[in-house]
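This is the structure I have questions about; it appears just below.
A single protein chain has been removed from this complex, and every other one stays in its place.
Order of writing sets the labels: A and B. Residues in every chain begin at 1.
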Amino acid sequence: MGTFEFLLQGLVVAAQPINLFYALIGVTLGTAVGVLPGIGPALTVALLLPVTYKLDPAGSLIMFAGIYYGGMYGGSTTSILLNTPGESASVVTALEGNKMARAGRGGPALATAAIGSFVAGLIATLGLAFIAPFVVKFALSFGPREYFALMVLAFVTVSAAFGDSTLRGLTALFVGLALAVIGIDQQTGQARLSFGIPDLLDGIEVTTLAVAMFAIGETLFVASQGSRVPEKVEAVKGSVWMSAADWARSWKPWLRGTAIGFPIGAMPAGGADIASFLSYSAEKQFSKHADEFGKGAIEGVAGPEAANNASAAGTLVPLLSLGLPTTATAAIMLAGFQQYGLQPGPLLFATNPQLVWGLIASLLIANFMLLVLNLPLIGLWVKLLTIPKPWLYAGILLFATLGTIGANPSVFELGILLAFGLLGFAMRVFGYPIAPVVVGLILGPMAEQQLRRALAISQGDVTALFMSPIAAVLFVLAAVAVVVPLVLRARGRGEVLSQFAANED
Amino acid sequence: MRHFFLASILAGAMALPALAADYTIIAPAGPGGGWDQTARSIQTVLQDEKISGSVQVVNVPGAGGTIGLAQFTGQNAGNPNALIVGGYVMVGAILTNKSPVTLADVTPIARLTGEYEAIVVPAASPLQSMGDLVEALKADPGAVSWAGGSAGGTDHIAAGLIAKAAGVDPTKINYIAYSGGGEALAAILGNQVTAGISGYGEFEAQVKAGTLRLLAISSPERIEGIDAPTIKESGLDVVVENWRMIAAAPGLSAEQTAAVSADIEKMVNSDSWKELLKTKGWQNTYLAGDAFKEQLAKDISATEAILKDIGLVQ
C-alpha cells in the first residue's frame, strides 16, 4: 500500500462516530487541563494518558492525539483574555492578544489563534506525513554551535518584545538572565546562586515564573489601580468574529508561523517557545502595521499561535522517524506508544505503517475537533471578561495557584510564585516589560549550555563556531537584525532632525 | 452519552476510596523520565492487581532526585502509605549536591529494575571497537568527546570509570552533558561528538536500525539479545548498573515495613508487572531486604570514590 492509501485507511477508521466522540473527549480534557496556568502539555499528557489505556488501540490513539493538541492549544485562551499565559510558548501570544482583548477585540484574537492553530496543525501534520525524513535530516545537522547561533538570533530579535524603552527592556532581559543562572550547572554539576537551598538547585521553573509575573503581577497591578478602573470591561466592540481585514492580516502570519514552527519543533533542542519568539519578531518585521505592535496587532497573535502548534507537530518528526523524544511531552508519548506495541525508531514507518498512519490520521481529526470545539465557544469565553472584577481576579488566582500546586505541590514553589508576583507588580508600576524576563530565563541557559558544549567539542577553538554553513548563515541573519533597525532608526532620526531644523526656520 | 460518561467517571472516582491500602508515590523527577515511568508503572500494576485501592503519583522534579528525596523524608516520617522511587542516579546526585538528606534517611524496600550502560559511536565513525575507542582516548583524551546525561550522573560516572581503567586521568575526559536522552542521542546521530554513553534502552532502536554502532555494554556478562561485548572483555574492569528502586518513609515499624515489602513483592510477582517489564524493555533485577541494603552500601562507597577521581566531589 502507498502512503495515500494508508492515510486514507487511517482517516476512515478515525472518522467512525465512536472515534470522533473519543477525539472530542480528548480535546475537551486536554483543553481543560492545558488551560490551567502552569500546567503545560507535558503534564497534561502525563496525567491524562492513563485515561486512554482503557480503550481499543484506535480509540486510545485518537483520544491521545486530542489530548495532545488540546493541551497545546489550551494556554492561548487565558493568555489572550486574562494576560495569564500558562506556559512559555504562549507568553508572546499574551503580548498582543491581551491588548486586543482589552480593546474589545478578544473575539477576533481568539478566532485567529484557533484558526491559525488549525491551519498550522493541518499543514504541519501533513508535513509530518510526507516530508519527515528531510526535515529530520535538517534538524540533526544542528549541533551545539548551530544552536548557539540560533539562540543569538533569538536574542537579538527578542528586542521586538522590549516595548518603548531599550533601557527597561534590557534590564528586564538581564533580570531574566540572572534568574537563569540559578541552579545546578549542567556541565560541571556545581550549584550556582542557590545559597544552599535545595529547592533552588533545579533553578526557577519557567512556568512558575510566567504565571507569577503575568497572572499574579497583573492581578496585583489591577488591584492597585483601585476604583479608577471600571469594574467591568467592555468585552465586545464591533464583531466577535474576524472581519475581512482581520482575515487579510492573518493568513500570511499563519503560514509564516507554520514555516518557522515546524522545523524548529523538529529540532532536538528547539521547542515551541523559541518558535513563538522568532515568529513574533518575524511578524513585527514583516507587518505593514508595525506601529500597532505592542498595542494589539492581530499578526502578533496569528503568527506565534500558528508557530506554537506547528512545532507541536514538528516534535513528532524526530519521535516517529528516529525514535528521538526531544521534549518531555515526547518522552511521555514514547511511553504511551509502547502500550500499543509501537516501538518508535528509525524503522517505525516500515514496520508499523498502520499505527503510524492511524496516529497521523488521528492528529488530523483531533486538530479538526479542536476547531469545532473552540470556534463556537469563543463567544462564551469572551463573556468571561464581563464577570465582575472581584470574582474574575479571585478566580484567576484560584486557577493560577491550582496549576502551580498541581505541577509541584510544595510550599516553597508557592513562595516563589508570591515573590515573583510582587516583582512582576513592581515592574509593571515602573513601566518595565514583563516578557523579556521570561524570554531571558528560557534562552539564557540554552545559549550558555550550547556555547560551552560547542567550545568543549572544539577544545576551546572559538573560530570553530563559525565554521559551519548553517551557523554562519544564522550569525549573519543576527547581524542583519541588529544593523538594519539601527540604520533605519538613524535615518528616521535624521528625518526628525531635519524637520526640527525646518521648524526652527 | 456525554452525561453518561461524566457520570460514570464521577461514580468511579467516588468508588475508589472504598478499597484499602492507598499509596502515594513520589517520582522525584519530571514527567516522562525513567523514574516517572517507573512510578506510573507501579501505580498501574498496584491498581490493576487490586493490591492497592488508590495510588497517586506526585512529581517532585529536580537535582537528580534530591529535592524529591528531601521533601519525601521531611513530610512523611512514619507514614506507611508514602513511597518514593529512586535509583543509582540519586547516589551520585546526593554526593555532588552535598544533599543533607541521603538514602540513609529512607527505608529501602527493593531494587526493581536495572539497565546497563551502552557505549556507542555513529555508524560513520572510524572507531570499530571498544579497543579503538580506548586507543583514541589514550592518545588524546580531549579529542574524544562523550555525549551523555547530566554531570555526575550514571553516564558521567561510567565514562570516568572507563578512563580510569584505561589509565587515563579521569579529570581529563571531555564529557559533554545533555539534559535529556533525546538531546544526547541527536548529538551522536548528527556526528557532533565522538561517542555516546547512556542506558542501552536509549540507543536500542538506533542500534537495531544500524545508525549507531554499539561498542560495548557495562554488564558483568553478555546479555541475551544484545549483540555486543562487555566492557570487561576489552580488558577494562568496569561494570555499571543503573538500577531503580522503591523506598518507604523513614521511621516505620518493622510490621509496617514488612507490609509494604509484601505488597511490592506481590506486585513484582504478578503477571502484569512481568508483562510491563517486557513492553518497556526493562531488566527485572528485583532484590529486597538486607541483600539490597548491602548492595546499596557498596554502590555508595564506590560512587564516592569515582566522583572524587573525576573531580566532581572534593
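Just so it is clear, contacts are C-beta pairs under 8 Å (C-beta built on N, C-alpha and C of every residue); 3 or more make two chains touch, one makes a residue touch a chain.
Rule of thumb we're sticking to: contacts and distances are computed from a predicted model.
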| item | value |
| --- | --- |
| Chain not present in the shown complex, as UniProt names it (candidates "Tripartite tricarboxylate transporter TctB family protein", "Phenylacetate-CoA oxygenase subunit PaaA", "Citrate lyase subunit beta" or "Chemotaxis protein CheA") | "Tripartite tricarboxylate transporter TctB family protein" |
| Chain not shown, its touching partners among those shown | A, B |
| Touching residue (missing chain; options A:197, A:248 or A:411) | A:411 |
| Sole contact to the chain not displayed, among A:7, A:298 or A:451 | A:451 |
| Subunit A, residues in touch with the chain not shown (by the definition above) | 29, 32-33, 36, 39, 47-48, 50, 165, 167, 170-171, 174-175, 177-178, 181, 185, 187-188, 190, 192-193, 195, 216, 219-220, 223-228, 389-391, 393-395, 397-399, 401-402, 405-406, 409, 411, 414-415, 417-418, 421-422, 425, 429-431, 444, 448, 451-453, 455-456, 459-460 |
| Residues in subunit B touching the chain absent from view | 9-10, 13-14, 16-17, 22, 24, 53-54, 56-59, 75, 142, 171-172, 174, 311-312, 314 |
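As a convention for this text, only the chains that are shown with their structure count from here on.
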| item | value |
| --- | --- |
| Inter-centroid spacing, subunit B versus subunit A (mean Cα positions, whole Å) | 31 |
| Residues of subunit A touching subunit B in the complex | 21, 25, 42-43, 45-46, 50, 53, 139-144, 184-189, 191, 198-199, 201-202, 268-269, 318, 322-332, 335, 338-339, 341, 343-347, 407-410, 453, 456-457, 459 |
| Residues of subunit B touching subunit A in the complex | 1, 5, 30-33, 36-37, 40, 44, 58-63, 66-67, 70-71, 96-97, 99-100, 142-143, 145, 150-152, 174, 176-183, 185-187, 189-190, 192-193, 204-206, 208-209, 211, 279-280, 312 |
